[in-house]
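Here it is: the structure, laid out below.
Missing here is one protein chain; the remaining ones are kept as they sit in the complex.
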Amino acid sequence: MSAYIPDLVANRVSDKAKRQLDLVAKFVEEECIPADPVFEAQIGEGASRWEQHPAIIDELKAKARDLGLWNMFLPKGHYKESPGYTNLEYGLMAEWLGKSRTASEATNCAAPDTGNMEVLAKYGNDAQKAKWLKPLLEGEIRSAFLMTEPAVASSDATNIQLNMRKEGDEYVLNGSKWWSSGAGDPRCKIYIVMGKSDPNNKDPYKQQSVIIVPAGTKGIKIHRMLNVYGYDDAPHGHGHISFDNVRVPASNLVLGEGRGFEIIQGRLGPGRIHHAMRSIGAAERALEWMLMRINDPKKTPFGKQLKEHGVILEWVAKSRIEIDAARLVVLNAAVRMDDLGPKASLKEIAEAKVLVPQMALTVIDRAVQAFGGAGVSQDTPLANMWAQIRTLRLADGPDEVHLQQMGRNENKRGAGVTQKIESQRQKTEQLLKQHGVQRFQPGANIQHKL
Amino acid sequence: MSAYIPDLVANRVSDKAKRQLDLVAKFVEEECIPADPVFEAQIGEGASRWEQHPAIIDELKAKARDLGLWNMFLPKGHYKESPGYTNLEYGLMAEWLGKSRTASEATNCAAPDTGNMEVLAKYGNDAQKAKWLKPLLEGEIRSAFLMTEPAVASSDATNIQLNMRKEGDEYVLNGSKWWSSGAGDPRCKIYIVMGKSDPNNKDPYKQQSVIIVPAGTKGIKIHRMLNVYGYDDAPHGHGHISFDNVRVPASNLVLGEGRGFEIIQGRLGPGRIHHAMRSIGAAERALEWMLMRINDPKKTPFGKQLKEHGVILEWVAKSRIEIDAARLVVLNAAVRMDDLGPKASLKEIAEAKVLVPQMALTVIDRAVQAFGGAGVSQDTPLANMWAQIRTLRLADGPDEVHLQQMGRNENKRGAGVTQKIESQRQKTEQLLKQHGVQRFQPGANIQHKL
Amino acid sequence: MSAYIPDLVANRVSDKAKRQLDLVAKFVEEECIPADPVFEAQIGEGASRWEQHPAIIDELKAKARDLGLWNMFLPKGHYKESPGYTNLEYGLMAEWLGKSRTASEATNCAAPDTGNMEVLAKYGNDAQKAKWLKPLLEGEIRSAFLMTEPAVASSDATNIQLNMRKEGDEYVLNGSKWWSSGAGDPRCKIYIVMGKSDPNNKDPYKQQSVIIVPAGTKGIKIHRMLNVYGYDDAPHGHGHISFDNVRVPASNLVLGEGRGFEIIQGRLGPGRIHHAMRSIGAAERALEWMLMRINDPKKTPFGKQLKEHGVILEWVAKSRIEIDAARLVVLNAAVRMDDLGPKASLKEIAEAKVLVPQMALTVIDRAVQAFGGAGVSQDTPLANMWAQIRTLRLADGPDEVHLQQMGRNENKRGAGVTQKIESQRQKTEQLLKQHGVQRFQPGANIQHKL
Partner (left out) sequence: MSAYIPDLVANRVSDKAKRQLDLVAKFVEEECIPADPVFEAQIGEGASRWEQHPAIIDELKAKARDLGLWNMFLPKGHYKESPGYTNLEYGLMAEWLGKSRTASEATNCAAPDTGNMEVLAKYGNDAQKAKWLKPLLEGEIRSAFLMTEPAVASSDATNIQLNMRKEGDEYVLNGSKWWSSGAGDPRCKIYIVMGKSDPNNKDPYKQQSVIIVPAGTKGIKIHRMLNVYGYDDAPHGHGHISFDNVRVPASNLVLGEGRGFEIIQGRLGPGRIHHAMRSIGAAERALEWMLMRINDPKKTPFGKQLKEHGVILEWVAKSRIEIDAARLVVLNAAVRMDDLGPKASLKEIAEAKVLVPQMALTVIDRAVQAFGGAGVSQDTPLANMWAQIRTLRLADGPDEVHLQQMGRNENKRGAGVTQKIESQRQKTEQLLKQHGVQRFQPGANIQHKL
């Protein structure tokens, strides 16, 4: 709802975007959220959970396309395929998408496809675009991004080990990946894979390449899907996959050998903003469920509805403040990306990356607590939202890695501020002399005798 | 390991209990923890998860009985069936049991059987004991405790609605229960049910009765099991069950009509201590897994092992402090229960009830964060332990209910301390006069002119 | 420095304001901060602290006026005396003023004069303006605002008791006030006093009036100044003052009898924004001092500079995030005030009021901790800044009052969201039927036998 646009950004949101935002809000609230449990019901049970194509999702996709709610994530001005929204404007929409399990996919704005489409649109050649970008943009296939590995600390991407050996006009891939999100889905047709093509390069940021690997290529083994606090996230899933002499045409290489870091760095900024805004949407939805609960006339512990308990009202108020503050932080990063690009916005993006998941987890956990047993169960969306967002404190590097990096960057000001404070002190000494006064020091006249 | 006994309680633990504690520790570490994944593997997938009797659990039970590790929870001095340990001594053992999914059941010390056995031992008549307490003490059957209801705020037990109407020598039960933990297990043979036998009694604490209902009685419908985050906790499970004209012999009534409150209050104290100590064990295990992770030579983000990162070492230290503090709080409550009984220990038990789960969640979450993706997945015990303990902030009343009650109790000192401080002030005024001095008040001589 | 303008607001700040902001920044860093210790030295010791007029402050005022740095707080468009800045623009300047003890006074932007000038400019008649507003705007006199009373819970202004009885063409005032900030200064010439002129009015918001009382009027007794932690804040001070039949001409009444609430409500909004932005400036300065400390080559506990300790870098990063988030919250409120006025901005102002002091206290306390002993002493500005800002969690109502109010307001959405969620649920049921599927419920097929 355009009513949710903070005053601070209102003048940066075009009328077109405001209309689109209203459409998105209505679509999410009236179509997607009601469809979420149907999606889950259609996935079913047991091994078949990984073979389903829930019919409801195709219905929603058709509706979304009809409404023009499609690919809004592709930022204006950078891609000819873009529907024409800024990062700020899409950010506001992503907040709404984050309230529903199905909304991002229904509007073809779901991770990791969004990042993969950006990679292909930005770095792919025409053949790659025709073969893979087009069906992705059409929502005909899905994709996965394979970077993290089980054996190394992948938060530092120089540790990545998967070997990409060139043999003739093929690359031969060997290694293991996990947290390959989306790899469980039968519609997932390509993997964007990061590996080491030149492990001995002296520049540790030139050893990596990115290559497109069709799902089902010989030598690929999907071992299993990883759980997230008991959830398997089927059919999407988080794959643990090994590569045993997997052969891929060299023409599948993206951008060029040794340019893997360049590609993944360009990929991360917008994705972090999208995740952050979706998490804010989830927090808003949790707050709404909490409001519903505390106004439930049947729930009157010790004779009062929960809304009459001061502690609960304080949770509501704090949640309101924390959500609103976090949203402004993300939108500030989005605006900076719009104005100056992702590289100039690393600090702002990192602030959003660290702040938002912790905020959302806090807000959702308060809602869980307000609900009692129902909060941890399948009867509210809360427990699942919490688990999903908990992974965001780890994905793309744990909070602590980002905080250390931010701390080091901020600390670069150390020499400058030291010099400034020192010169202020000198000026103070001059002024004290000029004015003929001395700093008062208590006890300065104490003289003890032996 | 007796090495874990805090100095403060060492002189209260008998040599017999110290030897038992060492046996428990060894059994948990060497038998139960390795068996946990086997237990899970034997439960399997899909609907059959609710029909399994994992063979490993019977193996463990046989071993435990051979070692004399059986029913340690039944406190010394109160029950002839007791193996002779105090609440303090069993508390120390329960910490070890809490490290493993199978250990409590293997030693016949698992909730809700423990509380149910206490109820039957304390309040049951001879016939009830022979029929149900005996097989429970032998570990032949299991049980559930049905109090919480979906439609009301059950943290206030006066809200309980399930109707128990007497007809001839039967009670007829109608109503709904949920969070009936353990009701999923095919070995669960009895439900201890709390309901309203006299809903119009003027004393709201005399309306309730407790009755024993055999599982499978006609009119009982198990609708489903409730998830905890994404875990179903099969085969144990948390049942959502309805009663439609369920007829039970009046002889199944425990203690007498209208005495339900009395029964559940006696039941709660020890159970809270057990849960708290098991949670401390879980926190200790999480800390150990974290220590393993941060010493893993393969995990070196940015060239350093995690144990060299100051932030991580601080997590370790804080976890150490918080676990140790929480343990002392629980053991203090256990000692008071041993000395003065549960009713005189309500404050101390409530302190443990509120403090421990929050502490354990914090410690486990730090471990999750240290592990990265593995932490939220099935590859560590962390995510599951977190989800289990999260429910303890809600079970038996959410934290907030206990805090309000504790706040009100503490506030009873208000009049007394006010009087004391007032008399101190008066004495101060006398002393100031005697000594001929006045309080210094800055600015007391300011006189501004018009 | 205009470099500090967040991207989100950059396009709302006029070029004129950007130039002014640069001037303010330079003036604060190069003139005011070095002058702060001189100001303190000139106040001196003992009772004379309340009689001083530090010469340095007049020097700074003269410089500020020369530079056109005067009365920037008076918002554009509302007052003909305004130098022409929006609340947003002045907010950015106030951040800089908050770094120095002397800067706000030097630029005639110090509380409580700012609020009092707004009251007089908005509600005063011509005679009142000529007599008191003019010299205040010129910086010739200072003023105090007397609302809070020692005997009642003044966070609820209906509790205010000071009696204003009309006798002929005079009001006779009787009662006590405290936390009358600024009343210690010999230059403080008027008190803006809130009292009860009609204590029996049925409308509790019509009982109060506001009247101008010249300092030094007969019957006024300044009892003392209140400390803030150990600081007396001389010569400004926080007065404890009694009124014993103090007679004031009825022409000193502001706006009209019974309109006290109206006046104080109009007064609060901008003042909260100013305090919040100054607190953000203080937090920024604390962060700079911390950066100086952790880069001090002489401070190497255990062989490493503090900047190499991961925990310290994390403090730096978290401080960066928290300051930036809080600033956006305040600026969002300022923009809304600019666009829609204070009444439409109550929620946004309250968010800033609650969030900022807690943030600033946290950041400053980290800096104190990084400094060790020096941090709590007179050798850094940190301890004093902390104490000043600690009062902001109490002034104008404690955090808890604002949180309750915000919680209640947010909770007004309860009925609406309940209805929405209910209709979403109904739609889900329809969709499930249409698609011929059922929600999966684990254990739904369990059937136990007797």
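Observations
Just so it is clear, A, B and C label the chains in written order, and each chain counts residues from 1 on its own.
Everything that follows uses one rule, which is that contacts are C-beta pairs under 8 Å (C-beta built on N, C-alpha and C of every residue); 3 or more make two chains touch, one makes a residue touch a chain.
Everything quoted here is computed from the prediction, not taken from an experiment.
Taking the complete complex into account, B:V9 is the one of B:V9, B:A106 or B:I211 that touches the chain left out. Listed residues B:A151, B:A250 or B:L403: the one in touch with the omitted chain is B:L403. Checked against the hidden chain, the listed residues A:R65, A:K131, A:K206 or A:R224 yield one contact partner: A:R224. Chain B residues in contact with the hidden partner, per the touch definition given at the top, are 6-9, 11-12, 29-30, 33-38, 40-42, 44-45, 55-56, 287-289, 291-292, 294-296, 307, 310, 312-318, 320-321, 324-326, 328-329, 331-332, 335-336, 339-340, 347-348, 351, 354-355, 378, 400, 402-408, 410-411, 413-415, 417-418, 420-421, 424-425, 427-428, 431-432, 435, 437-441. Contact between chain C and the absent chain runs through residues 45-47, 148, 150-156, 159, 178-179, 226-232, 238, 298-302, 309, 311-312, 368-369, 372-379, 383-384, 386-387, 390-391, 393-395, 398-401, 403-404.
Annotation for chain A: contacts to the undisplayed chain at residues 47, 49-50, 184, 186, 188, 214-217, 222-225, 227, 232, 234, 237, 239, 309-312, 314, 441-450.
Keep this in mind: only the chains that are shown with their structure count from here on.
Removal of chain B in thought leaves the touching network of the remaining chains intact as one piece. Compare each chain's C-alpha centroid with the centroid of every protein C-alpha atom shown, and the nearest one belongs to A. Chain A and chain C touch with mostly matching residues; of the residue numbers seen at this interface, over half occur in both copies. Separating the centre of chain A from that of chain C, both taken as means of CA atoms, is a distance of 36 Å. Listed for chain C are residues 310, 314, 441, each touching two or more other chains.
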